[in-house]
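A single protein chain has been removed from this complex, and every other one stays in its place.
Chain IDs A, B and C follow the sequence of writing; residue 1 opens each chain.
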Amino acid sequence: MTDTVKDGELILLYQDPRRHWIARAGEGRFHTHRGYLDLKDIIGLTPGTIVKTSLNQSLFVFKPGLSDLVDSFDRPTQILYPKDIGYALYRFGLKNGDTVIEVGTGSGALTASIAQCIAPDGRVYTYENRKEFSRSAQKNLAKTGLSRLVTFRNIDPTESFLERNADAAVIDLGDPWKMVQPAWDALKGGGILAGFTPTVNQLEKLAEALRNNGFLIFEAVELLVRDFKTEAGKVRPESRMIGHTAYVTIARKISRKE
Amino acid sequence: MTDTVKDGELILLYQDPRRHWIARAGEGRFHTHRGYLDLKDIIGLTPGTIVKTSLNQSLFVFKPGLSDLVDSFDRPTQILYPKDIGYALYRFGLKNGDTVIEVGTGSGALTASIAQCIAPDGRVYTYENRKEFSRSAQKNLAKTGLSRLVTFRNIDPTESFLERNADAAVIDLGDPWKMVQPAWDALKGGGILAGFTPTVNQLEKLAEALRNNGFLIFEAVELLVRDFKTEAGKVRPESRMIGHTAYVTIARKISRKE
Amino acid sequence: MTDTVKDGELILLYQDPRRHWIARAGEGRFHTHRGYLDLKDIIGLTPGTIVKTSLNQSLFVFKPGLSDLVDSFDRPTQILYPKDIGYALYRFGLKNGDTVIEVGTGSGALTASIAQCIAPDGRVYTYENRKEFSRSAQKNLAKTGLSRLVTFRNIDPTESFLERNADAAVIDLGDPWKMVQPAWDALKGGGILAGFTPTVNQLEKLAEALRNNGFLIFEAVELLVRDFKTEAGKVRPESRMIGHTAYVTIARKISRKE
Partner (left out) sequence: MTDTVKDGELILLYQDPRRHWIARAGEGRFHTHRGYLDLKDIIGLTPGTIVKTSLNQSLFVFKPGLSDLVDSFDRPTQILYPKDIGYALYRFGLKNGDTVIEVGTGSGALTASIAQCIAPDGRVYTYENRKEFSRSAQKNLAKTGLSRLVTFRNIDPTESFLERNADAAVIDLGDPWKMVQPAWDALKGGGILAGFTPTVNQLEKLAEALRNNGFLIFEAVELLVRDFKTEAGKVRPESRMIGHTAYVTIARKISRKE
């Protein structure tokens, strides 16, 4: 049976690597810089079909994957990049049924990515003390259909997380070392902690806090991703690339020395 | 309730980043270069605990994550690296319930990783025409508890895959361009194709085949990951790193021009 | 004795890493986006002094190094980057008295850099068949004071260079494989050839031509350079970087098999 675009469904309109948008099939018009599209006209289409705007600009219609949706999130804060999220999630080994703590929620990019990994039976508890960020993240999550797997906590967990025996804890905020002790308390034995830190100094302080508070550091890495042009006879890396986002630290809870 | 090591369970024995092993709690001894461990003694331990070998070497006991298990797979072929697998899986947006085709199975590293993403309700169909590889991969998968999600096909799909309407197709073999047409037939509209190619020439030929056979290339990238030393006051990248594994190409099925 | 700015001398006016200019001490005014500077006022200053524009913008006055001058060259073509030039020149081992052939001249960036290496007794013969490029390069070279070491040849050397027994040959044009045979004829035994190629396909064809025409490839490399922020407590790589310029191939002339 063919899988077609339904009324009310989110779709990816794709022009080229730099110009693509998320829209909702149904009422209204979608405006591009080269004409508009009646969003009713895409209902019933097979994904991968080309549609034309009023000014004859071609757009591909796709069902968005999670990373397409995350790309479209409102971003009150710096968003993590796919290279960092993908690597960390794989290294976590998250799976259906796991319980994960996250702080801070930020735009919800990582929240959504974790939620998809632990679906359908796991749960993400995500902490964010800035009210407007938490609200924005909840709106973002709603687009992904993963909200039911997420508990939003609009509080500051510096002293303690409410959870215990969690499988993993993800720390993505400016002073991650403050969350190391609360994370130790909230994780089960051998539980995984991941921290994302933009500067080397933050990396150093986080690593120090981990070593001093019952964690074994498995790795601290940076990832670089480079896009390639692939036209026949002209293969080469793109001239510009992202030089830095964040260092990713992965550790596991160990028994404290008494 | 605490989560302890059960009799018969696979565990990760961790000495340092370069020395760690998968063993099974229960009967027998595990030998390291510095003494042995009675595997019965680890039953009932809390993960994260330190055990000592007969020669007093400390080892941490953890429950292995999927990437720990994959690290321990028998590898008849070159294995993909976590940086590549993690990125590709995230870009795929695989989720519970998806149907994925893979060729070739190789050691099953990618097979297992995909299986965990589409659990508990999805399915992976993996093709491998070399009998001994297929058998080795099945043994590897058995360690991960994910075998029930995987159908192994010990045949050559150069002419056609048996599946239709698949969500994604993953191509990891030496002449990926041969699988582009079969993948198009097997994918649903907008379905995702990912190819892993070690050489630039393979990348070029794959890209050409995709453009000529009903696919839109979303990206072709290479990822670099660099480990960091994190000792206080001596933070710096490791002196050596992996310089290259494979290029990752991600494309989506589009309607063919008639 | 202190080294001060002389009338008529080129100087570097430096505001920050992105805003710096070459100007000539003496007559006239230098205009920035924040006020102007009387160029007479900088005569007699010690380099490293701060001057103020009419709108109180601070600018440092320095004597420009060669790479500062090269940065300011008119560039009809893509310019090579310091990372590539510096590496190649060091690998060449060029020294006072050497004879070097270059094709094409382009903006003269590499020409000037080579000339400085072989000063005061060597010579650079640089070929460029596009008249306007050759003229522009000659103007650029005049700024550096190195013109007397350079012979400009506004001809196409595809068939043959005029020189013999050269120490090194540098090829920086779109179809470098065409120059391999002429370079072999022009170099002394063991002489060095360097090629700069933006695409992998050009690299491949150049390498093939070298292997088939009496050269031994010493290395083919790409260089990446990443800038760092160094503010105390916030050390980290810059967010953006140049992802690719060119591959650098270095080979040496060997005796042909007869």
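One rule holds in what follows: a contact is a pair of C-beta atoms (placed from the backbone, for glycine too) under 8 Å apart; a residue touches a chain by one contact, two chains touch by 3 or more.
Here the structure is a predicted model, which is why all the values come from computation and not from measurement.
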> Of the residues C:Ala88, C:Val103 or C:Val124, which one touches the chain left out of the display?
Replying inline: C:Ala88
> Footprint of the hidden chain on chain C, which residues?
Replying inline: 1-3, 14, 17, 46-50, 60-68, 82-83, 85-93, 95-96, 113, 116-117, 119-121, 165, 188-192, 200, 203-204, 207-208, 216-228, 230-232, 235, 237, 247, 249, 252-255
>> In the complete complex, the non-displayed chain touches which residues of chain B?
In response: 198-201, 226-227, 233-245
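In the analysis below, only the chains that are shown with their structure count from here on.
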>> Counting only Cα atoms for the centres, state how far chain B is from chain C in Å.
In response: 46
> Hey, how far is the Cα centre of chain A from the one of chain B, in Å?
Replying inline: 21
>> Which positions in chain A are in touch with at least two other chains?
In response: 200, 226-227, 235, 237
